[in-house]
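Structure first, then comments.
Only a single protein chain was left out; the remaining protein chains are all shown in position.
Lettered A, B and C in written order, each chain numbered from 1.
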Amino acid sequence: MAFVVPALQRSYREVRQYSVELARPLSAEDQGVQSMPDASPTKWHLAHTTWFFETVVLVPHAPGYRLFHDKYPYLFNSYYEALGPRHARPQRGLLTRPSLEDVHAYRRHVDDAMTDLLSKLDAGLLATIEPLVTLGLHHEQQHQELILTDILHAFSCNPLLPAYDMRARQVPTQQGGAKPVTWLSREGGLVEIGHDGVGFSFDNERPRHAVLLRPYAIADRLVTCRDYAAFIADGGYERPELWLSDGWATIQREAWTAPIYWVASDDRGEWRVFGLHGLEPMDPDAPVSQLSFYEAAAYAEWAVARLPTEFEWEAAFDAPGIENMTGYVWQWTRSSYDPYPGFRPLTGVAAEYNGKFMVGQQVLRGGSLATPQGHTRRSYRNFFPPAARWQFSGVRLVRDL
Amino acid sequence: MAFVVPALQRSYREVRQYSVELARPLSAEDQGVQSMPDASPTKWHLAHTTWFFETVVLVPHAPGYRLFHDKYPYLFNSYYEALGPRHARPQRGLLTRPSLEDVHAYRRHVDDAMTDLLSKLDAGLLATIEPLVTLGLHHEQQHQELILTDILHAFSCNPLLPAYDMRARQVPTQQGGAKPVTWLSREGGLVEIGHDGVGFSFDNERPRHAVLLRPYAIADRLVTCRDYAAFIADGGYERPELWLSDGWATIQREAWTAPIYWVASDDRGEWRVFGLHGLEPMDPDAPVSQLSFYEAAAYAEWAVARLPTEFEWEAAFDAPGIENMTGYVWQWTRSSYDPYPGFRPLTGVAAEYNGKFMVGQQVLRGGSLATPQGHTRRSYRNFFPPAARWQFSGVRLVRDL
Amino acid sequence: MAFVVPALQRSYREVRQYSVELARPLSAEDQGVQSMPDASPTKWHLAHTTWFFETVVLVPHAPGYRLFHDKYPYLFNSYYEALGPRHARPQRGLLTRPSLEDVHAYRRHVDDAMTDLLSKLDAGLLATIEPLVTLGLHHEQQHQELILTDILHAFSCNPLLPAYDMRARQVPTQQGGAKPVTWLSREGGLVEIGHDGVGFSFDNERPRHAVLLRPYAIADRLVTCRDYAAFIADGGYERPELWLSDGWATIQREAWTAPIYWVASDDRGEWRVFGLHGLEPMDPDAPVSQLSFYEAAAYAEWAVARLPTEFEWEAAFDAPGIENMTGYVWQWTRSSYDPYPGFRPLTGVAAEYNGKFMVGQQVLRGGSLATPQGHTRRSYRNFFPPAARWQFSGVRLVRDL
Partner (left out) sequence: MAFVVPALQRSYREVRQYSVELARPLSAEDQGVQSMPDASPTKWHLAHTTWFFETVVLVPHAPGYRLFHDKYPYLFNSYYEALGPRHARPQRGLLTRPSLEDVHAYRRHVDDAMTDLLSKLDAGLLATIEPLVTLGLHHEQQHQELILTDILHAFSCNPLLPAYDMRARQVPTQQGGAKPVTWLSREGGLVEIGHDGVGFSFDNERPRHAVLLRPYAIADRLVTCRDYAAFIADGGYERPELWLSDGWATIQREAWTAPIYWVASDDRGEWRVFGLHGLEPMDPDAPVSQLSFYEAAAYAEWAVARLPTEFEWEAAFDAPGIENMTGYVWQWTRSSYDPYPGFRPLTGVAAEYNGKFMVGQQVLRGGSLATPQGHTRRSYRNFFPPAARWQFSGVRLVRDL
């Protein structure tokens, strides 16, 4: 306990501070906008992550804690049915009140109460509270990534195409991106999948269990923008045989002809790509990003390869020669987001955290440049519906041996 | 000209300044929000009215005028096909950039150029420009009313139900509201309808022409909230025989059971009404407001009366004993918004101002507490689709004799 | 009475028989199809018109009458709220049962009871029943026209483009269609509008009243397909300045580029038109048909003319030299479907017949080749929403003098 509490206090401070840093390049106006039902305003993210600590830690465990505002639980609950009714998701952009200033006051109010609580922990309370605080911090880190993906989407809807921050990390030139893919052979057989119990994990990464794999080869590098541009140039968006049925229906209905943030110059000879720095010429060696699962799968079909299962991906995590498994783009897998054998959701307030989304989604593995440092890991399971394409999501290929 | 120019300069200053005053109680966050496709953000209204002067007056007539920003014409054109392409209406709320500050700079830039132009007018230029400036000022006044109706709608979507400004004019207690209606008899016969040529009018008020009316009686006062509450209490929203077919379909589909801003208290004994002061107890003597045409017509049917035609309304404008024809609520008429005999739209840039909306809308007459001083007049024709209910729109009844 | 009853019996027999004749070229399969919510299956028309007599005449007035089937009132009520709940309009095409055979048995059951009742009328009962029977026959004639327009729409959705009947009347070559328009001058002044009281009329044609008209000139002939093809060739569907705002939005959203049943041949040089005879080469001298109000109004704008008001149309009904006021196509007017001054709906069961639709619709005048003989008249007011384009609806122009 002598060590645990100071570490927890430090993590709390750092994670909470980082959210504020991420919002700093944005005006109050920017922070209020919601560009589609699936995205949320920055201000909402700042408040919702605060609500999580208030509801899960302070209200049940901090004696004498007073709610900052009695309507905020209604406004800033996201989807927790057990935690009461809530404001409709598609209407988050209408909340011009509370003001950004009020939300910062809310954050300070909760941070003060948390700091106070963390300074008074005895061993019994620590055992109860530490997992909740840790969950709250990982939760806030997930929303930190969403702050970036959501504002990027909002800015992409603005004809001025503003830059979020010219100093922001961008999808980088892949180290050695120009080199041809090396296919790394993997033996298959029984492999252990899931979290090994050291450090934090979400419930959906557990229990650890064995999975039988066939031999396969995995690409040492990510698919680049150059690769993907070749797919487009080869008629990728016009050839139904490359697409899953739902994918083809989607690109027809939505008139997709390229990744969401790719802009063809007038003479069609060059691509520009919109990102955190605004609109810039495409970097051909950068990993392609902001793909939907449908696009990822069609690309793989075109490349005479396939997407890895999440098990193949995890088993190759530290394969010799493999590059950029995390840090650049989330990588779509061919695995539906199903429960692991023996999966049990968390009990109590966090029961709704992951399990109730286990249908209709695909697993992504890895982590992106928008993922906060230290948040992701080998066994981490991210998930989105197959049509989602506003995340930093790309492709790594595998082939059967 | 000695008198015209100073008056024009003064009007320009005053009208432009009033828009800024109206926005003052609102934060930058408030001014960016769009709560439905039919409403627009305050910031957009401030910019669009500015764009109108820039496009209609400065670009064609001010030598050497430089656009403030080359993308603004695209962002702030509303619906003028002849004036180029434009940003999609339902996406106006996504424009967190330009910032409110930028929009104010835009206003100053245009105001400076306008002031400069107005100070240099010769007689020839005056003849050309004066009608355009005057049109632009009346246009801006129309948007001043929309600033209020649109922010009120946005605030009504916020569970905090914020007040716009406690000092704002509200729908007032009708003088003598509690008194029974007096039915003022009108003779009918041939009456002259439309603008008489003195002062400004829109093209849709012209040409003046004779209309033959039958005798009728018009209510001296507006329908009050008490009146309308009696309609609700009598099952008004549950009796199809009172409603037009489209109206009944609308209230079924949208689950309307009262005016949009009426809130029943928990015990159903009392109504509260949301307005520019926030949520307040219903004032029974205040004119009912924010009705759709469908609701107005159903109420009239229930009251064994009918809505006036716009001609009956205009002919009774200064009937002895009649009250509150303007200044409180717009009054729905039974007249579709059709062109007057011999109607010709304005030519040039303003051709699209009114005529192209002459289908599927109903005429409202009068003017509301949100209408700027001096904007409305006896022959003024306002118009909205029959389902619109976020305006300051109420009812005055007539009966056949 | 000696004359009235036999005439009524004869009319009943003839009108009822004609519905059966109209359906004869159609298979049972054809008669069940509903191609859009606004259209109904032939079988439904046959049953609904029968339900009208059963509900309005037999149930209240024929002692001992037994319903043919206790669910039929639910299935075959169209929109009469006062006459009970009803099957959802867009689901009429799902009623494969009752079979067509059952519907014919229903018709015979009701016809037998009607024949029986009509043979036993005393003077008192006649006074009550005659208006109801007459209304029912005019009602059935309206549905006879819809049988044709609705099956034509259904067949237009079938890639085989089947012909309804090669012997059916088609939109004919206009007598002298190739000749230039002659503009017939009309003086204006006070004219009497509405039904004069001789013979049957609907409530919406009354009361007769005076309207003041300005001088105008009306085209002696209808707009032809050649005329309309010239409008298309001149970019009519691509020029927003010709269109009402709602019309332009409609043709953009729905991608209209020609009348609904016009098919361009591959080389764009020739039009073919789908009609009751199937797909045939366009007859350039035939009146253009199946236009929406939006298209009619845009055409008029292009032709430097306008649509007549319904009053101008009625006042010119028997102008010397005017042709084809009825019998070919309904003619869109510039008049919204508003109540006449002093309008009172019918009382009792027919109260919902017309009045409740008086918003959001445009008046058409005349009558088409699909209108049964003897159904229409000078004062007849047909009405449809401005986007409706599956009726036999065309254009006659007027100009201001």
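Keep in mind that, in the parts below, a residue touches a chain if its C-beta (ideal position, glycine included) is under 8 Å from a C-beta of that chain, and two chains touch if they have at least 3 such contacts.
What you see is a predicted model; the values in this text were computed from it and never measured.
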| item | value |
| --- | --- |
| Residue touching the undisplayed chain, where the options are C:Q17, C:N158, C:S185 or C:S265 | C:N158 |
| Option touching the unshown chain, where A:W243, A:Y261 or A:W302 are the choices | A:W243 |
| Identified contact with the non-displayed chain, of A:R10, A:K120, A:K179 or A:K356 | A:K356 |
| Options A:D70, A:D122, A:D318 or A:D400, residue touching the unrepresented chain | A:D400 |
| Missing-partner contacts on subunit A, residue numbers | 79, 81-82, 190, 209-214, 240-241, 243-248, 293-294, 297, 309, 334-339, 341-342, 351-352, 356-360, 362, 386, 400 |
| Residues in subunit C touching the chain absent from view | 27-33, 35, 71, 74-75, 87, 91, 93-100, 154-155, 157-160, 162 |
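Everything below uses one rule, namely that only the chains that are shown with their structure count from here on.
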| item | value |
| --- | --- |
| Averaged-CA centre spacing for the pair subunit B and subunit A, given as whole angstrom | 46 |
| Multi-chain contact residues (two or more partners), subunit A | none |
